[in-house]
Each structure stands twice: as structure tokens, then as C-alpha cells.
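Take a look at this one; I'll ask things after.
Removed from the display is one protein chain of the complex; every other protein chain stays in position.
Note that the chains are named A and B in the order they appear, and that numbering of residues resets to 1 at the start of each chain.
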Amino acid sequence: MILIVSQKDDHSTSEIIQWLLYYKIRFVRVNRGDKLTLLKASISDNRWHIFTLLSKEHGEINLRDISAVWYRRGEMQFYIPNLNFIRDAGLRQQVFEHLKNENLILEDYLQYLLNSIPHIGTYELNGVNKLIVLDEARKLGIEIPATTIVSEKRFLDNSQKLIAKSISEVFTPTTENGKFITYTEAVNIIDIKPAFFPSLFQTLIEKEADIRAFILHDKVYSMAIRSQEHPQTKIDFRKYLSKNPSRHFPFSLPSSLEEKLVKLMRAIKLETASVDLIFTKDGRFIFLEANPIGQFSMTSKPCNYFLEREIALSLINLSKQSIA
Amino acid sequence: MRKNDLGKKCILNPSATLIKGASRSLICDLERNSYMLIPISLHEMLTQNKKGFTVQEISEQYSKDNKQNKKIILSYFNALHRADLLVFTNFPEYYQPINMTWDFPGDISNAIIDIDKNTTYATSFLEQIAKLGCPYIQLRFFSRLSISDLKLMIAQLETSIIEAIEVFASYESDTVLKGLIKLMKKNYRIRSVTLYNAPENIIKYSRTIGFGQVVTVTTDIKGHLSCGFISHHYFITNISTYTESLAHNSCLNRKISIDVDGNIKNCPSMSQSFGNIKDTTLREALDHPDFKKYWNITKDQIAVCKDCEFRYICTDCRAYLENPEDMYSKPLKCGYNPYTCEWEEWSTNPLKQMAIDYYGMREMLPEFKMKPDHVPPRRTNPEGNRAQ
Partner (left out) sequence: MKTDKKRYLSHYTPEILQKKELPVNFKFAQFYTMDTKTEENEDKSIASLDKRFLDIKINAYNTDCFNIMSTLGKPISKIVR
């Protein structure tokens, strides 16, 4: 049986499950927020364990039955019961903290056991470190943009056109006025104050296209994203949010670069990721980042790659290895 | 196009495909869901220069120093450029065409259920449809629609894989209309409700999040005989229907249906029954050796359609044929002539009269008369397409 760890509103997960249903493969989907309890676990010295979860949504899940795991999103957290029967608020809080710690050890142990089962995706709450990935890419001979992180203006190179972006994830705050998003912005040096919170700068690269490559094990599926050629082309404003909608084309990276990207995935221990690159006007490819939890449907649909089916097949393949 | 664009290397937009017809060709922009008619000469120029070209060179090569021709060719490429069908790049070798295979995670992809006053159906068919992996159902009511029956069916779907339901019913009253809108607001599975024989052609309700529409139309529908209508309004230019049409039948592939009498067929308009839902399961019918007989009849095998530039974006009808004895003949209700590029009134065509009588459609002919907008535009924008 295939275990899928995801969250409720993830449509890609549902699409992959449609393929699993079609191929008549047993699976169980655990979403962030599902109430999991450990029913029983025994650690014996030869055949290591029995570890059975009880989920309100799914009933019993025995780890022995799991032949492959897909970490899509979210995590599996054990349930802490309602402690309101403890009247002393201070005591209640302390009991809560203790139970949380009990659960952390169990969750950690669960991950340890699941790690020995073939899987796609990582159970990494923190995701991947952008800076480390850039470094690993550079070591493998993959071209990366000139990147600096500074907190004082005087260290910036005035001669280059620069862009600034987040060091971690894109920041999307919600206020009472609505939702906001930060974009990778071209920087006007004059506007910058002399000192600021450490910010990441890269040289602005003249591009022909953005490339999004979805990597699954050793296969690379690429797509080019370009703005439309002709500004006056009539488009359907129901479909496109901005006035300059993009085009999405199937694309094929040079095989030498594909090999390096696959090696990079191994170096940062990812079986799958969505990689962003820039395709420059003079034909070079510049690596920007790797996102372990990527929206692959935006690559799958315009290029007709059937990535959802490929992931389902990959999971089925992994689970066959498990039984062997 | 600007002057300096003429010397830049370019390719045809990788999302675009070309369909050659007898007298002209079609470029389909599969990403933008639009199409444009082009002359066959332009089709040839584009297919012979797949690896990339400059507009300057190509216009010189094919005009052979004739200034008039060169002007014409430049105007062709200008039109392509304005339609966002040219992509400028010095590296055409990296851009790939869209994968043209089709696949679907379900034994059945769509189902039609016909209901009239004599239909007695156990709603277990919904569960059976779901078991076949089918997410999309169309319910066609040919008699009074009972909203409470509809509600019962929807309630069954609470834990079902069925994603979308379309409803056809005759317009009764504004009260019923309001009841249907209310039902749609509560149930995201109901994607469209079309009420026919109504006072006007208008969209009565449109959902704000996600797709959902209640529409009334003035046409009267008299059962399954009304189906099989071929029109540019049904042209669809997207990857899944285009690729499906290359290898499979545009209408019958992975379709199952139950007619008003409970007979399980490829579609309610076909004659062969594979059992009755009262004593046969949909799975049993699907497993019958003949059920999938017509699933792979493509346009390239159908007379006249094989020469039509619209063949991969059009629907099809294998139930009502110009020649009822020939499974590979053109749909009866298609009035397009790809040899003259004209849309003709099919119902008065002398060659179709025998088939009209064969299917018993004589009385309904006035309903089938073509409307003034039967001719498609030379180029559609995405807004121009009728489908969701």
C-alpha cells in the first residue's frame, strides 16, 4: 500500500490518486490536520517492529503494509487530546507541553522507520536551503547568478543592474486589506537606505525565457515560460490576471545540463524537485533554485507530460521494489 | 511586425498545430484555445521550415522574386505575428512540440443518462458509473424535471469520485429555475444547467468561484434525436480533445450511456443495446466485446471529415450518419463542405433526405434549420469559444 502525506486542498494529490485508482493500487492519504494516534508499536530485536497508526479518517494503518511513501506536503502529527478537564491553567499548559514532547519523539521515530521505505519527496519541515543548493550547483559546474547577501549599501556593486529577492520563501502576508505577495524586484540603488536587514541580491540577467524543469528521479521534464510576442494580441481576461500573459512551451535542456541537475538532486538528497533556471539571450542556462514541493501541474498541462501519471507509476515502481 | 523583426530567427509557436484541409488549413493555438484559418501555401511554408526561419528569407524563397507574392507572404507572417503564433529565438533546437499522446485515468470518461416520464431507474447507476472511474455525467431530462429526484441523486454523490454533473431539462417556470440555481449554489458538482424551450437565450446565473452556469435556450429538444449537432460552436481547441481526436473517436471514446428505457449503449442515439440497467451492470456492458468497437474511429477514417481542416477540433456523431449503412460516413447533421469551404443547410440537402427519414427525424426538421451564425469566424479569440 502506498502512503501519501499531503494536505486537504492539494489538487495535484487528488490527480495522482485518480491514476492510482485507475491502476487499482491501494493507497492511504493522510492530510495535515488528520487526527493520528499510535495504536501499538513493538520493537523486537530481529524483525524490527510493528507500528500501527489509528486515524480517525482512515482506521488502522500498519507500517508493515506500506510499500512506498510520497511526501507531497504537510507532515504527520500525533493527536493531543482535549485537556480542558484539567482546571489549573498552568498545569494544563505543562501537561500539554509534555504530551507534545512525547509526540515529537514518536513522530521522529515514525520518520526514522518510514525512511527505510522507498519514497518520493522528503519529510523536511524546513525545506531546502537556497544558499546551500546554489553552492552545490556551482560545485557541479552548473552556472549560477552572481549572488551576494549584504546588510549595508556600500557593499553593493553599482555598476551592475541588480535584483533583490527573499532568502527563504516568498513572503505573502495577509492584512485586513487583502493578500500581498513579494516579487523579485529590480533594485534602484538610489532608493536603498544605507543599512537594512540582510538582503539577497543577484545581477539582473537578460533572459529569453524562464525555464521550469521538473525532475523525477533521473528524468527531467522542462518547460519554457515567455511573455507573449505581440503586446496587442487579444486575450481572454477571464483567464489571465495580468496584462502580459505568459506562454508555456515544451523545452529540452542540453543532456549535459540534465545530467548535472540529476547529480545535484542526489547531492541535496531529493528524488524530485521543480528547478528554476534562466535561459539567456545568448543561449546559456543559469540555475536559480530548486523547490522540493513544486507545482508540477503548471508544467504537466501545457506540455502534456502526464506528470501526475508518471509520479503514480513511479510510486508503483518503488512499491514493487519494496516487496522484493 | 517591425522591420528589424524580419531578419530575426523564429519558429512557429510550439503550442500551435496545423491541420490541412482540402482547400485551406487551420492553425490551432492549443494553449490559448483559439484557431485561425490559413492558406495551404502558408501551411507548406511552415511545415517545410520547422527548424526555424527568418521572415525575410522565407518570403524571398517562396516568392521567387515576384514582388506581389512577396507582399502577400509578408502579410501572412504579419498575421501570424499579430496572433502570437511566431516565437523569436536564436535557439530553435531547444523548443519542442507538445506531446501528442492522449491518456485518461478511467475506463470511462463521460456518461449520458436520459430520463423521460417512462423512465424508472434505480439510482445505483451513479455508483456504477463512479466505479468505472468516470468523473463527468450529463443528465438529460426529456420530461418534467423533478428537483427532489435531482436532490436525491446529488446526495448520493457526497462520497463519490464523480466531479461534475451537467443537467438538461425543459424550462418550466421561474420557480423551478430559481430552485435549480439554489441547488447549484449549494453543490459545486453541478457544473451546468441548460433549460431548453425557454423564452430567451440568456445566462441566468454564473458562479463566482469555479465553473457553474445556469442557461436558458429557446431551442426545443425532442429527445435523443436532437443530438448529433455539428457546429463551429462546438469546436474545442485544447490539448486533451485535440490529442484524443488523433487516436480515438471524438464523441464515443470512453463514453457510456443509459437511454430512456434503461438500455445501456455507447450513446442514447446508437441502436445497439448491451443490456438493460435493470438486469445488467455497466461493467458487464462495457466488457461486452462490441462495446468499444467504435472507440477508435478517427476523423482520418471518416469520409469528407478526413479532408476537413476542422477535423481535430470538431466533435463527431457516429449515431446519425449521412449513410446509415456506412459507419465511416460523415455525420448527418454536418453542413460543412471542405471542398468549397461553405457551410450549407444540411436538412434540405437532397443527399441527406433518405437518412433523415431512416432515423425518423422528418418532423423535427424545422428545429434543425441553421441559425444565422452558422459560419465560424476566420479567427477566434478564446472568448469566441463556447465551451467552458
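The criterion applied here is as follows: contacts are C-beta pairs under 8 Å (C-beta built on N, C-alpha and C of every residue); 3 or more make two chains touch, one makes a residue touch a chain.
Computed from a predicted structure; not experimentally measured.
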Touching partners, among the displayed chains, of the absent chain: A, B
Which of A:Ser42, A:Ser116, A:Ser159 or A:Thr172 contacts the chain that the document leaves out: A:Thr172
Residue among A:Lys40, A:His58 or A:Lys100 touching the omitted chain: A:His58
Option touching the unshown chain, where B:Phe88, B:Tyr121, B:Tyr205 or B:Tyr234 are the choices: B:Tyr234
Candidates A:Ile192, A:Ile205, A:Val262 or A:Met298 - the one touching the absent chain: A:Ile192
Residues in chain A touching the chain absent from view: 1, 4, 8-11, 13-14, 17, 21, 24, 26-29, 31, 57-59, 164-166, 171-185, 187, 192-193, 195-201, 241-242
In chain B, positions touching the absent partner: 109-112, 130-131, 135-136, 138, 140, 158-161, 163-164, 166, 168, 185-186, 188-189, 191, 194, 196, 208-212, 217, 219, 221, 224, 226-231, 233-234, 236, 238, 240-241, 244, 250-251, 255, 267, 315, 317, 371, 387-388
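We take it that only the chains that are shown with their structure count from here on.
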Distance from the mean Cα position of chain B to that of chain A, given in whole angstrom: 37
Interface residues, chain A side, partner chain B - complex: 18-19, 21-22, 208, 224, 226, 228-230, 232-236, 238-239, 247-254, 279, 281, 283, 301-306, 309
In the complex with chain A, residue positions of chain B that touch it: 13-15, 31-33, 81-84, 86-91, 94-101, 103, 105-107, 133, 135, 161, 239, 243, 381-383
